[in-house]
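Pasting a structure here, questions to come.
One protein chain omitted, others in place.
Just so it is clear, A, B and C label the chains in written order, and each chain counts residues from 1 on its own.
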Amino acid sequence: MSQVRLLTAPFDPARELAAFTAAHPEAGGVVSFLGQVRVGDGVEALELKHYEPLTLPAMKDLASRVRGRWDLDGLLLVHRSGVMAPGEPIVLVAAAARHRRDAFAAADYAMDHLKSESWFWKREKAGGEWRWIEPRDQDFEDIARWG
Amino acid sequence: MSQVRLLTAPFDPARELAAFTAAHPEAGGVVSFLGQVRVGDGVEALELKHYEPLTLPAMKDLASRVRGRWDLDGLLLVHRSGVMAPGEPIVLVAAAARHRRDAFAAADYAMDHLKSESWFWKREKAGGEWRWIEPRDQDFEDIARWG
Amino acid sequence: MALTLVFLGRLEDVAGGGSRAIPLASSIDAVLGALEPELASALRGARVKLAVNGILLQDTDAPVLKDGDEIAFLPPVSGG
Partner (left out) sequence: MALTLVFLGRLEDVAGGGSRAIPLASSIDAVLGALEPELASALRGARVKLAVNGILLQDTDAPVLKDGDEIAFLPPVSGG
């Protein structure tokens, strides 16, 4: 079963991951990725905007593609929107599987596709000014790995 | 800085990971792998034996190879030895990096090499009988991926 | 008789707000034609996608709009 959540308030990744792991005692391994707002880049705040009618359905669709591609016991996708301060978690992906390779590949793939396909628009505040972040070529390269 | 620990008593992976993440606010991403004793395979207990003069130095050596190969902000390797019950954590690997790809690759590599190179001997108890686990071919294939 | 336009990402800055109500017009072209030229030009950008009531349009779609429809203008997502 997949859990997909789009949150507008801060979340505790350690608690999310502990609950996810406890729910999958039959899995030998759990791989997680946590993305957080970096401290020390001069970024004062990060804002992610989403478009409700598209963003959550697309995340659920991604989850079901990941489940179809690897043999998983569980999959968790949690994504923030709204304004976040440095150090705050942005995204948590976790995959529980019997086999380690499946869990690694599923989490990796889910992150690559969340980053490049998801309906989030991002702006950063630095020096008191908000600036929209444009797409990065790196994301398209990451996607291309999966053929 | 790397943290490498060989524990003879149970540990709380969520707390370990929360502390590790908090220590690396400059990292954009943290990838973790948690391996636990599977519930539901009919295994009543798992025992890992180590040889102190070799096991911990080899884990530290692995950590330093991983650090040399990828650009990481932090690396955590925690491994249990002793007798574990189903559901108990065995191993936690976490890599914090500025770039997601580095964190994924480092955690993946560390697990492949921990599994196949580390000085742990494993036996399982099932039906009241202990049985030593022999090396698996899969581990050698995993290693071969890294060239 | 109205439509709602939703502007995502940097289009919000061009439009001066995240959304706007406009009088009903029957086609996307008619909607764009009634907007400020600078905004209309930004919305016609090659990489801007459109969704009507949460359904993404294909390039060749030319939907007939009706009262209450919500049209979202979606620039490329930010990634990274």
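A few comments on the model shown:
Heads up, the rule we're going with is that contacts are C-beta pairs under 8 Å (C-beta built on N, C-alpha and C of every residue); 3 or more make two chains touch, one makes a residue touch a chain.
Because the structure is predicted, anything quoted here is derived from the model rather than measured.
The chain that is not displayed touches the following shown chains in the complete assembly: B.
The hidden chain makes contact, of the residues B:33, B:70, B:104 or B:120, with B:120. Counting the whole complex, the residues of subunit B in touch with the unshown chain are 49, 51, 53-54, 57, 115-123, 132-136, 138-139.
Going forward, only the chains that are shown with their structure count from here on.
Centre-to-centre spacing of subunit A and subunit B amounts to 23 Å, using the average Cα coordinate of each chain.
Mean C-alpha position of subunit A lies 27 Å from that of subunit C. One inter-chain figure worth recording: subunit B and subunit C are separated by 50 Å, centre to centre, where each centre is the mean of the chain's CA atoms. For subunit A, the set of residues touching two or more other chains reads 115.
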